[in-house]
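One protein chain is absent from this view; the other protein chains keep their places.
Going by the order they are written in, the chains are A and B; count residues from 1 in each one.
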Amino acid sequence: MTRRYVLIRLAQVPLTCAGIVLVGFLLVHLAPGDPVLALAGDSGDAEYYARVRADFGLDEPFLVQLATYAGNLVGGDLGTSYTQGRPALDVIAERLPATLLLTSTALVLSTVVGIGLGVAAASRAHGARDLALGAASLGLYAAPVFLVGQLAILGLALGLGWFPVQGMTTARSGATGLAGFGDVVHHLALPALVLASQEIAAITRLTRTGLLEELGRDHIRTARAKGVSERAVLIRHALRRALLPVTTVIGGRVGHLVAGTIVVEAVFGWPGIGRLLVSSVQARDMPIILGVFLLIALAVVVANLLTDLTYAWLDPRIRYR
Amino acid sequence: MSGTAPRSDPVFQIRGLTVDFVGPSGAERAVDGVDLGVRPGETLGVVGESGAGKSVTVLAALRLLPEPPARVVAGQALLDGTDLLTMPSGELRSVRGRDIGMVFQDPFSSLHPSYRVGDQVAEAIRVHDRTVSRSAARARTAELLDLVGVPHPTRRAREYPHQWSGGMRQRAVIAMAIANGPKVLIADEPTTALDVTTQAQVLDVLRTAQRETGAATVLITHDLGVIAEMADRVAVFHDGRVVETATATELFRSPRHEYTAELLSRRAGAIGAPSTTAVLRAPPGPPVLEVEDLVKHFPTGRRATGPAVHAVDGITFTLAPGESLGLVGESGCGKSTLARTVVRLLEPTSGRIRLDGTDITRQGGADLRATRARLRIVFQDPSGSLNPRRRIGDAVAEPLRIHGRHRSDDGRRRALELLDRVGIGAALAHRWPHELSGGQRQRVAIARALALEPRVLVLDEPVSSLDAPVRAQVLDLLDELRSDLGLAYLLISHDLTVVRQVCDRVAVMYLGRFVETGAADAVCTRPEHPYTRALLSAVPVAEPGARAERGRIVLGGDLPDPTDPPSGCRFESRCGQSIARCATVDPSLTHRGTDHECACHLVGAPTGAAP
Partner (left out) sequence: MVRRPGGVIGVAMVGLLVGVGLIGPTVAPRDPFAIDGPSLASPSGTYPFGTDPLGRDVWSGVLHGARTSLLVAVTVALLVLAVGTAVGMAAGYRAGWVDDILMRITEFAQVLPRFFLAIVVIALFGPGLDRLIVVLGLTSWPLLARVVRAELLSLREREFVEAARADGAGTMRIVVRELLPNALAPALVVLGLVVAQVLLIEASLAFLGLGDPNAVSWGYLANQGQRVLRVAWWPAVFPGLAIVIAVLGCNLVADALNDALGARR
């Protein structure tokens, strides 16, 4: 059953990807006006338009266009950025590391801190610490990430001066090696924390709820009656199953986290794909926009796949069905 | 164990224990000044209705109640003179599971679903003694599982709880409880969630466990039969207090407190004794319901031709107007499926059902709707069978609406009449289902079934979710309705005493088949089939000493896989007397005298006259 489940789940991935490509393709064709204008903006020259027509097979029938487009994508060709005159993939790839650094730091941070705070809240449920954490996570969960960022800049960067306000490195410092790494970490800390804040709030709440639910179960009473210590009850007996819903959420919120990254990059002037995306929308540089959309959709699909497989691994009832 | 209680001091003692539950509407007293004590080797039975404070008392004594909402107001829980309630929690932890072992009610939820059973037993050992190596703990676990009667303990220890049956899981919990040779063993309704034959097995295991450890045992139960069978002394709980403590023999012979007397008077009579009141009320005439060779299989995969669960596998019976047929069997025997198939909630795989001579097996549309008015069903769980978002007056009138008779029959007035008929006042008609007690809800469900003036009522475990006194009242109501309205009942129950009380005839079901049918009296006093005998002997009798006279048959093992029923007699794998023929030839029901049939190769010619 396990193998079967994994195989079915893997087989769904290409189908989902194909669906996402189709959605993007259909949108381009639904847009008002000549698709070539939609794809290449209205300020190119005739020669450039001709190349776009050829790239996307725009003179061919609809299905052939779709096939050409899909074929190009499979070959790693996202089209040519008309603002930069270079392959869109190259343009995106340049900016990707900065975004990945920010997103993955926030993902790890939110998972570790969120679960930790959730355990802290549940271990003394309804106590002062629990209530304070509850109120804080409720507020953070409702706050738009740009407000959290702005407040962090006002308080921690401008007010206390602990962190730099903008950017990924100190301009003109030219620091390399360990110093350069430290500089990046110093710049990274605040945006990563801000980006993680909402996820921390979500995971804290979820871990707490899950733990309290688990702690009320009969098998927890059995463990206590056996003489298992409270700490072991919490960590070994309750946490494992309480984390099942958390796993689902972490995978399901990757798309949300990347969206947050775009906003955080705008707040902190972080040189990732966020600013590239915003300027591309203003310039209607479609190959870049579609490329970013497809890449992120792919990331979400993979994250969901990993989540489902982890879930099956954590719950023996799925594994042994 | 009766009469072996040594005269030593109590090893475990509860003194003046008082527990409140603090809710939004203030504190409510759950336990009020309870005193209990149990000596080494002795079994103290704790009996009372649900909500009387039995479980709360022992859980509070071990500080296993969540606080809040619980609050221990006063009292002591002394183990060898040391108070558990004031002990530092680290010390308490080393007492739990080492000096005091606990067995809980629901074996389906009391094991951790994500860890292997063996690891959970081993944890009980290693948590108290870190010097025990993993492999030593594993070996000891296998010994313990073997002791409590788990077959192939080494292999099965590696399985997860969901792969174990309820009875097996309860054995594992007992193994954990005795892993460190406790001084005190506390069992909180250990068999309530189990079938009666499994209950007999688990009670046996508890006896073994007590013998091996010599522990002072506290056995909490609502079942006087279990008390009579197991306890040396008994404490009777009522409304959070102990109203009487006495030796088991004394208590059953001459109860001192009026509540105890009342409790004893309500117990069902010994099931094997001939009934004094049984009157065959079924008038002669054509049957109202005829079921012929009914089969219901559930495909297990997506394909209809693949392996299937043989839930109902060839059932034939008739029901006369005004007659009451009881259908008895343990969980998994297919009795609920049979009920649902007979009332056409499930599509029969094959066979025939006739109502008043009309074939309803494949009816549909308006015909089926007309049939549904005359052939009604009442479900087990009254909290589940009423729509939570409909007031109970409307719930009773709903069948009239569905059948377009609400206006013509003056539905509202009729609903109030029906509620009155089942003993629910008109004032309650505006209540929501969750505002009613379980017994009241079941009365509403019965009123609902009566709304369309049916001929036949199928009752699927109608009282098994109710407490003993309420159960008796609902059964009385059913009896009264039957004679007043001339209804025919098909009553399904796992509990022989219920069937014996209400029914004229009994059918015993095992793995989709009837193994024995006949007049209720005949089947209960002169059971022929080995399964019926085991079933009857497993029912604990609320009479100390009765057990010894009758002897007991404890079945081994669990039900066979219903997707692949044995080719010969279905009971062969668990029958203590099987012969070669049983493994190959499937016995059919044969007459054993007037209105008594049995499907067993061992039962030869009719035995003739009754004693």
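Everything below uses one rule, namely that a residue touches a chain if its C-beta (ideal position, glycine included) is under 8 Å from a C-beta of that chain, and two chains touch if they have at least 3 such contacts.
Keep in mind that this is a model prediction, so the values were computed, not measured.
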Task: Could you tell me which of A:L78, A:L188, A:L277 or A:A312 touches the chain that is not displayed?
output: A:L277
Message: Using the document's definition of touch, tell me which of B:R169, B:H406 or B:R448 contacts the absent chain.
response: B:R448
- prompt: Which subunit A residues touch the hidden chain?
  reply: 16, 19-20, 23-24, 27-28, 30-32, 38, 138-139, 141-147, 150-151, 153-154, 158, 165, 252, 255-256, 258-260, 262-263, 266-267, 277-278, 280-282, 284, 286, 289-290, 292-293, 296-297, 300-301, 304
Sites on subunit B contacted by the missing partner chain, in the whole complex: 340, 343, 345, 368-369, 372-373, 376-377, 379-381, 384-389, 398-399, 402-403, 434, 445, 448
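By definition in this document, only the chains that are shown with their structure count from here on.
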- line: Interface with subunit B, subunit A side, in the complex: residues 126, 216-219, 221-230, 232, 237, 240-241, 314-317, 320
Message: Could you list, by residue number, the parts of subunit B that touch subunit A in their complex?
response: 62, 64, 66, 68, 89-90, 93-98, 100-102, 104, 106, 109-114, 123-124, 127-128, 160, 162-163, 173, 176-177
